[in-house]
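Have a look at this one.
A single protein chain has been omitted from the complex, and every remaining protein chain is retained in its original position.
Take a look at subunit A:
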Amino acid sequence: MEKLLEVKDLHVSFDTYGGEVKAVRGVNFDLNKGETLAIVGESGSGKSVTTKALMQLIPMPPGRIKQGEILFEGRDLAKMSDKQMQKIRGKEISMIFQDPMTSLNPTMKVGNQIMEGLIKHQKMSKPQARKRVVELLELVGIADAENRMKQYPHQFSGGMRQRVVVAIALACNPKLLIADEPTTALDVTIQAQILELMKDIQKKTDSATIFITHDLGVVANVADRVAVMYAGKIVEVGTVDDIFYNPKHPYTWGLLGSMPSLDSEDEELYAIPGSPPDLLNPPKGDAFAARNEYAMKIDLEQEPPMFKVSDTHYAATWLLHENAPDIDPPAAVKKRMEGMAKTSGGSEGEQR
């Protein structure tokens, strides 16, 4: 597999009156062509900042990329000038934002908004661009494209607007698509349609996708690989099966346990106690230690390195150290994993 993107030791900080907020504290990951990587984590874990840094969309100041490399096809995006970035943004890397209500310009016709990128990046003439817009709108499943492109965003429903946003993102056939909670604001049925659409288009265009979400159901649906972020760091990364069926980090256990499954009985949900740490003064040692019931002495003193579980699966927790005691995941999570192992082998047409 060919590597499209490599992020190495990325640090992003924001200078505020209160001091330096270390939003991203050493993130490493890579992405192959045609692959979907999901980044999950709570709000404030740095998942949006990481992807915004890739596109240099972080307002500087107060933000700054403190150190690290973002290699996109071998070129370091972190060192590019604004002018150079403009050629990449929207053309080679494009983004789908969370809120379709605010990411479109309410005073511009939808067709013109899609055409902008085509005219700017692809140097198309207006009639050419118009033709392409119709194609794009049809691709994302908007019927009667000829007329719809002359309408304003307020004439579209939420789901339809998100389709327009997807069309804008796809206009220049990007190699990398970053989707920041693209379906969080939508209803389940519309969400299902948009997800199917994105997967379908990815198959057709062979683009890679970074998918940010906190909905683990969506992750299971779209992702090839999953990175779990906590307090500005990736704490566990692996294939989707690694993360869901064999999670190793207590934080991942917590995330999985806090979602009720549709066949769960009346047991209490496994909630992660407390709330994420303040990144103004990140705690010494493992940032998750304060909320971790399995925390050991070393967690309070030293940050755990990435331990290798398998070739595809890594996790940053001292529990994987050879001297650590053998600890089972909490009962609720274990039950979930066992339950899944059962259903995964079961019949396909099984009804809920």
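As a convention for this text, a residue touches a chain if its C-beta (ideal position, glycine included) is under 8 Å from a C-beta of that chain, and two chains touch if they have at least 3 such contacts; residues count from 1.
The rule is simple: contacts and distances are computed from a predicted model.
Participant: The complex has one chain missing from view, so what does its UniProt entry call it, picking from "Glutamyl-tRNA(Gln) amidotransferase subunit A", "Dynamin family protein", "Proline dehydrogenase" or "ATP-binding cassette domain-containing protein"?
Facilitator: Checked against "Glutamyl-tRNA(Gln) amidotransferase subunit A", "Dynamin family protein", "Proline dehydrogenase" or "ATP-binding cassette domain-containing protein": the hidden chain maps to "ATP-binding cassette domain-containing protein".
Participant: Which of these, A:T16, A:S43, A:Q155 or A:T312, touches the one chain of the complex that we don't see?
Facilitator: A:S43
Participant: Tell me which of A:S103, A:Q162 or A:Q191 is the one touching the absent chain.
Facilitator: Candidates A:S103, A:Q162 or A:Q191; residue touching the omitted chain: A:Q191.
Participant: For the chain that's not shown, point to the residue among A:A78, A:I272 or A:M296 touching it.
Facilitator: Looking across A:A78, A:I272 or A:M296, the contact with the absent chain belongs to A:I272.
Participant: One chain is left out of this view; which of A:E6, A:E116 or A:D215 touches it in the full complex?
Facilitator: A:D215
Participant: Considering the entire assembly, which residues of subunit A contact the chain that has been omitted?
Facilitator: Interface residues of subunit A facing the absent chain: 42-43, 158, 187-192, 195-196, 214-221, 223, 240-241, 244-245, 254-262, 264, 268-273, 275, 340, 343-344, 348, 351-352.
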